[in-house]
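Heads up: the structure comes next, in structure tokens.
Note that this complex is displayed minus one protein chain, with the remaining chains in position.
And now, chain A:
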Amino acid sequence: MSARVLVGVKRVIDYAVKIRVKPDRTGVVTDGVKHSMNPFCEIAVEEAVKLKEKKLVKEVVAVSCGPQQVQETIRTALAMGADRGIHVEVSGKDYETLGPLQVSKILAALAKKEQADLIILGKQAIDDDCNQTGQMTAALLDWPQGTFASEVNIEADKLKVVREIDGGLETIKINLPAVVTADLRLNTPRYATLPNIMKAKKKKIANVKPADLGVDVSSRLEVLKVDEPPQRQAGVKVETVHDLVGKLKEAGRI
């Protein structure tokens, strides 16, 4: 098959790190904090590489939007098996306000430019939990979408996707080209081993600016302030149901 897969990877603060709000309440502290590839993006890369190993696709291209540091994330994707990378340079204020709408415009433009047949993304990023980029990208391209995928199979010209939904599992068949977003149970990502990291240094990462793709990255959203969640208050133990009802009434809950 001559298909080309575009995989989006996002560099996010590592999930085990304790987040701290910046003193000026405009965001969270990111300087020096441990970052890694978004776990759902790892699953997306793994799925793309698996498809390449099954010879169902020809080339896997990893894409990331952000400042210089995202090149590390692209290298990890290359070490996992992607063939080449594209770094869309967005930095400073633009990067702080970069959201799903701008990213999906960038991905749509790249998909047309690279003539991709399939876009695989993580279902959401663990820093903003938006769960919008995949869906918006599909809409902008007017492509079908298979979101929350826990199983993906290529059958002839179509994609069979098993989706995780509230009620259970839903199986759909969609035409290619399409957008798929990866859910947790899709696969177990492989490790980026050291020999592969060394080989990845030789793989190409192209640099592109959003303007080159005709995309305006200015945001229509303004963050007013960011606060820590309220401190968890201690609970109160009561002796009888009567007391409980009394306390709930006091708190205005009933």
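We take it that a residue touches a chain if its C-beta (ideal position, glycine included) is under 8 Å from a C-beta of that chain, and two chains touch if they have at least 3 such contacts; residues count from 1.
Everything below uses one rule, namely that contacts and distances are computed from a predicted model.
One subunit of the complex is not drawn; among "Electron transfer flavoprotein-ubiquinone oxidoreductase", "Aspartate--tRNA ligase, cytoplasmic", "COMM domain-containing protein" or "Integrator complex subunit 13", its UniProt record names it "Electron transfer flavoprotein-ubiquinone oxidoreductase".
Considering the whole complex, the residue from A:33, A:139 or A:245 that touches the absent chain is A:33.
Residue in contact with the omitted chain (choice from A:194, A:224, A:241 or A:254): A:194. For chain A, the list of residues touching the undisplayed chain reads 14-18, 20, 23, 31-34, 36, 188-191, 193-195, 197-198.
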